[in-house]
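Structure incoming, see below.
With one protein chain removed, the remaining protein chains of the complex are shown where they sit.
Think of it as A and B in the order they're written, each chain with its own count starting at 1.
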Amino acid sequence: MARIGVFICHCGENISATVDVGKVAEAAARIPGVAHSVDYKYMCSDPGQQMVQNAIREKNLTGVVVAACSPRMHEPTFRRACAAAGLNPFLCEMANIREHCSWVHEKGDATTEKAIDIVRTLVAKVKKNKALQPIKVPVTKVAMVIGGGIAGIQASLDIANAGHRVILVEREPSIGGHMSQLSETFPTLDCSQCILTPRMVEVAQHANITLHTYSELESLEGFIGNFKARIRKKARSLDEKLCTGCGLCAQKCPTRRIASEFDAGLGLRPAIYVPFPQAVPNKPVIDREHCTYYLKGKCRLCEKVCPTQAIRFDQEDEIVEVDVGAVVLATGFDIKHSDFFPEYGYGKHKDVIDGLQFERLASASGPTLGEMRRPSDGKVPETVVFVACAGSRDPAKGIEYCSKICCMYTAKHAMLYKHKVHHGKPYVFYMDIRAGGKMYEEFVRRAMEEDGVQYVRGRVSRIFERNGKLVVKGADTLLGARPMEIEADMVVLATAGVAQAGAEELAQKLHVSYDAHKFYAEAHPKLRPVETNTAGIFLAGACQAPKDIPESVAQASGAAAKVAALFSQAELVREPLIAVVDRQAPPLYSSCVGCFLCQSACPYQAIEKEEIRGRDGQLLKTVAKVNPGLCQGCGTCVAFCRTKSIDIQGFSHEQVHAEVLALLNRGDRDA
Amino acid sequence: MKTGFYPGCSMKGSAREYSESLLAVAAALGRDLPEVPDWNCCGATAAHNLDPDLALALPARILAAAEKEGMDEVLVPCAACYSRLSVTRHELLADEALRRRISGLVEADFRGSARVLNIIEWLAAIPGLEGMVKAPFARRVACYYGCLLVRPAGVVNFDRPEEPQSMDLLMKKIGAEPLDWAFKTECCGAGFSVSRTDLVAKLSGLILEDAVARGAEAVIVACPMCHLNLDMRRPNIERRAGKKYHIPVIYITQALGLAMGLPAKKLGLQRHKVAVKFPAANSAAKDI
Partner (left out) sequence: MPDFEPKIVAFVCNWCTYAGADLTGTSRMKYSPQVSIIRFPCTGRIDFMLLLKAFASGADGIIVSGCHPNDCHYSSGNFHARRRWIIFRGLLDFLGIDVRRVQFSWYGRWGRSRATSACAAWA
């Protein structure tokens, strides 16, 4: 006979405000098989857990239902508590009466009734639960970091310094990411490249780090501690071992008028190129879409001038296979280039540029060598208008979220402009200024007060050209929404920060979830910000949401700490919530008839054939068998099986049937 | 597919030439445009400032009449009427209780089966328009959409609310060169035409100034109110600006009619306050 203990949590007032917890406890006590039923203010607190443990010992419980928050929140907590009191942890279930009940319904009888329903459902389930033993699996102590921007660099260095091997995969020919494109950084105005390039070199030289640039993840299979990754190394058309990075090829390349990605389209590069002088590795790639040889079949000038004969026109993409135990996603973000606001004339007027282009204009390594000259005619702009929120916080035309970094970088841009053009007039149109961060508000005030940047609170309705000037029409809402026009020489749009191109495809390869804007989803918005829902895959930097450099670095170190913690264990304990095939005594041996429909359903190739032989070695039967190392517990095979011979632990036929019946008030009769 | 025609008050009064040119073009295209029977005022712009029920009831009655007549779509050339009819249709279809109540008020069942079309949508859907062009309208034109044709975006779902392109594309079809200019959707002063002529003179003046500065030979409009302000209020505009503007303001249907070789008289060009004359630069100046 089952002896179930039911523990109902008030969660302060989170549950008890809308659910009559006393009534739930009374009702639970009347459910057949329930030996103990209590309610308490905070079940997850130390005394609360103690209550559960005492009851297990004193009442000799065979199962526990904690009616509280989501199992995604505290299931591990209570299972641990049960285990400590000698009850198999898999005999403990959570009844979610907070997220699925008290928080989503109004106070009333119906809500309390639903809470009782939920408790009854889980009591019915737990009666059918079986004591399970955790599965132990080995850990491959190698981490793969995807994305070589500042977040990926930081995560790689931290993991490598903890003594573990790291494979860093970067899509572009060089690591460095957006940070390498920036001029100076807020709020200190130190030079971005000066603080970044030493880190890049450290990555290249670190004994524990293997760098794959110009490479992309092809596929990822397996599970935490035991992933198998396939990396596509795109053909650089170059033997990297022979290349010395002398740069002669790039100097001599006759195809020179290609818009440079690194300079955000403001500068030019040849067809064989290193994205920027401090690139790591300092080895060029041939852009086959523009190279004359690939287009027309002749030229090969780079091959002729190369002193070490390193050019390889016939090189093909290479697939590298690696075993890794953990993955850190650090693929970063992009800014929206296309026009949310056609009326701003981005793409139409050369002197309407985006924030990243301004960074290149202000950068000493940029196309103007740091001189403030506008793209159309190279003149020094006398009046510059900066438009914040060009797409952000605008559900009607852009995106609803705040891109977070624009307030700060717009203040920085206006300041940098003023520092370079002393007599210049910078204006900033803004909605609100969000400068939360250490020294951030002070930085914005400095732009206003010391550098004389004119801040206009209002939005821009239109930008058009008149007599060689860019007329910016807007309104000053602090002066009674007075319409105003500014004749500018250049306009900088703080366009919205968006997910990196290809973010969705990558997420699907890794089976991590992402939000409506294709930013990767963290496991918990507050308490698990660097983990994904997929065990063993972690997040760092702006691929999760737009972030500035300090935040990206902090998150990267957080992800690295998680990886190091994972790698500190010799083997991992996995929940045994996996499929099992029926086995029974002779002469049947198993109810499995060997149709192997399950094999075709399994996404993990976890189902094997097992031959059952008699003592004389004669083949009696071929049946299915689940490889517990490969099975992930999705249960697709269970629904496929025609003879119900395969079942999944934790969500067995018995358990879910009992749940459905109990929920629909029929449990007592059928039980 | 039966297309009805809702003229509204302007087309029968101050914008007679819009109606004349539309019907002339429709006849030349072989399109029948029966009027919505027993139509009434759309309510613009007074009703929706005073009484929300009235603002919905007036257009609902028009649409219900069109539906009863078996019309699948209603062509509404006036941009103000187009806005009122579109907004009403949008609101009533989004709220079943409201639809029933308003239907009760007008004692007619509005079901929403008839689509509301503006002039550009109607023209753009006519196949082979290019083939009808006999005398290409080879002018540089500033296509002026005004405020109501493309807004609000969620309701009319027609073109981009800023930087619209559909009229420009139509103009290209008849051989004109649409200019990229800055005042496509700016306000002309609209309803203030009578009460605040000073405002109209300022706002409409800015529109003309930009069109002229960019070398436009004509402003093309699709709204009687825009035409009124840019054409009839020209003396006010000129007084305020202290200079003369000769640029004519032409309805889209008039431009089309000219390109199709229809006589100017039939298109009502003689009714404009500002003579429809083109500068000598492109061709010999002549009255049309």
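The definition used in the following text is that contacts are C-beta pairs under 8 Å (C-beta built on N, C-alpha and C of every residue); 3 or more make two chains touch, one makes a residue touch a chain.
Note that the structure is a prediction, hence the values are computed from the model and not measured.
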> Can you list the shown chains that the hidden chain touches?
Replying inline: A
> Looking at the whole complex, which of A:140, A:161, A:461 or A:534 touches the chain that is not displayed?
Replying inline: A:534
>> With the missing chain put back, one of A:495, A:632 or A:645 would touch it. Which one?
In response: A:632
>> Applying the definition given at the start, please give the residues of chain A touching the unseen chain.
In response: 70-73, 96, 98-101, 103-106, 108, 110-111, 113-114, 117-118, 121, 507-508, 511, 513-516, 521, 533-534, 577, 601, 603-604, 632-636, 638-640, 648, 650-651, 653, 656-657, 659-661, 663-666
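Basically, only the chains that are shown with their structure count from here on.
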>> Show me the residue ranges of chain B that touch chain A in the complex, using the header's touch definition.
In response: 153, 160, 162-163, 180-182, 186, 210, 213
> Which bits of chain A are touching chain B when the two form their complex?
Replying inline: 341-343, 348, 396, 462, 464-467, 471
